[in-house]
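Data block below; observations after.
Shown here: the complex without one of its protein chains, the others still in place.
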């Protein structure tokens, strides 16, 4: 797996485990809701992942963007679809989004490289 | 047409006209991009409107929420679909979103009332 | 009861009922967590209400500020204590907080008037 | 004086007085700094007022925008200059700024009307 | 002392000195207010530090979170109390807070390690 992808996921897993082990009821339930909210419902999973990606982008949270890029990638969304979602986020959120866009493109490339090298 | 809906649209139209009449090139182009970004593309219009709604909601802009609720309503999205998008926005953006959710529900009802009374 | 206080609460109740009646599982659970998070725990209720007030203030959500002002008032916190919390919010969040401070002072006065007129 | 302008200023003055009468040291000093920061210095007052306007606009604070529109108007800045500052704010902050732009244009017109009717 | 803690503090001190040496009156006074605002008053220091921590968390400023974690740790607040404050911040600010929560947990552990190794 690509280094940036595996490092991001390793840190994320390790610290999520530490947080959940701490047993704060509110935080545990919020983590739980997060899994539920993106499950298939009236809207399909692909749409929901794009909604999560756009929310993360306009709120300018790099780690959240990476997480949703990874989910959209797993769901089989094409780069063109993901980029259209990011273009809406950039328009609504302004040029202040651009540095996050640069990192999003870099991470998407890492996700694609990983798929290629795995196959 | 429902009062809140027609008042919102009348003020929006009047002031948008005033802004565009002022002829600032940057602002005019941004208004123009706004129309383009939500047109059918790799993603369909319904999905794009939901993306615009979620971006507006997590950034907590009531007028932008109203505008996108109206567009999703016109595109024929069902309340259940719109509410799922809003639920993702509330989870990602936190309880600070709830007052905007109250106003979004009220505006959606006004949009539905207007359709009923028009038919 | 003071008009501004009763109007705020009436609208809040009516729309919260409409939202909860809609039965979106994610939103219902978030509403539920909100009640839980401010219950007595390792920190007492007074401290938690002040934390909610400061979070609402730096995120500049007038309705959330009103809600937490009301809770701090019910918990018997003194104006001086509430104002110290607001002063920290103003310092951390900047002068952009000041318009919200004006509305917070006005609402606190309405809360105090209501208590006086009720007794 | 135009109604919207005088109402805004009357409420602002009344509540600022209430806040300052309350004697919280931190808040008083922040109010004081606010006066100082926009005084002539290495940068002239006009530039500083435009900086305050752009900061208020990207942070989407309507009352702060009104306040700085009034100051730029008093300093004799032309509408074209003010609109260029607002266009930068809209580009950097995104289309989420547009509803604030509508209200800014409306308030600027009220400021100009007031000048005309006073002369 | 733990590496992450000492590195954070060394950089913070060095650059704060550079800023203060620069003698901008407004910035110096804001730094000064920061010390004052968290001093014992109507609210005790522990409560104030928690308010600073929650404000920093919902505004998603990692360095500010680290600074207030360190202060709460020095004031003798227990992890359970700090985590309850963070849980309120996560609920109010949404899941967008979670990446900051991961880094907060990591920093708190570094603060505890440092205390252990010093004793």
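Per-chain residue numbering starts at 1, and chain names A, B, C, D and E are given in the order in which the chains are listed.
By our rule, a residue touches a chain if its C-beta (ideal position, glycine included) is under 8 Å from a C-beta of that chain, and two chains touch if they have at least 3 such contacts.
These figures come from a predicted structure and were not determined experimentally.
Where chain A meets the missing chain, the touching residues are 60, 79, 83-84, 86-88, 90-91, 95-96, 98-99, 101-103, 105-106, 109. Within chain B, the residues in touch with the undisplayed chain are 25-26, 29-30, 33, 36-37. Mapped onto chain E, the footprint of the missing chain covers residues 11-12, 15-16, 18-19, 22, 24, 26-27, 30-31, 33-34, 55-56, 59, 61-64.
Here, only the chains that are shown with their structure count from here on.
In terms of the stated touch criterion, the partners common to chain A and chain E are B, C, D, listed by label. Two copies of one chain, chain A and chain C, form a contact in which over half of the residue numbers belong to both partners. For this pair, chain C with chain E, the centres built from the Cα atoms lie 24 Å apart.
Per-chain CA centroids place chain B at a distance of 38 Å from chain E. Residue positions of chain D touching 2 or more other chains: 25-26, 30, 33, 90-91, 95-96.
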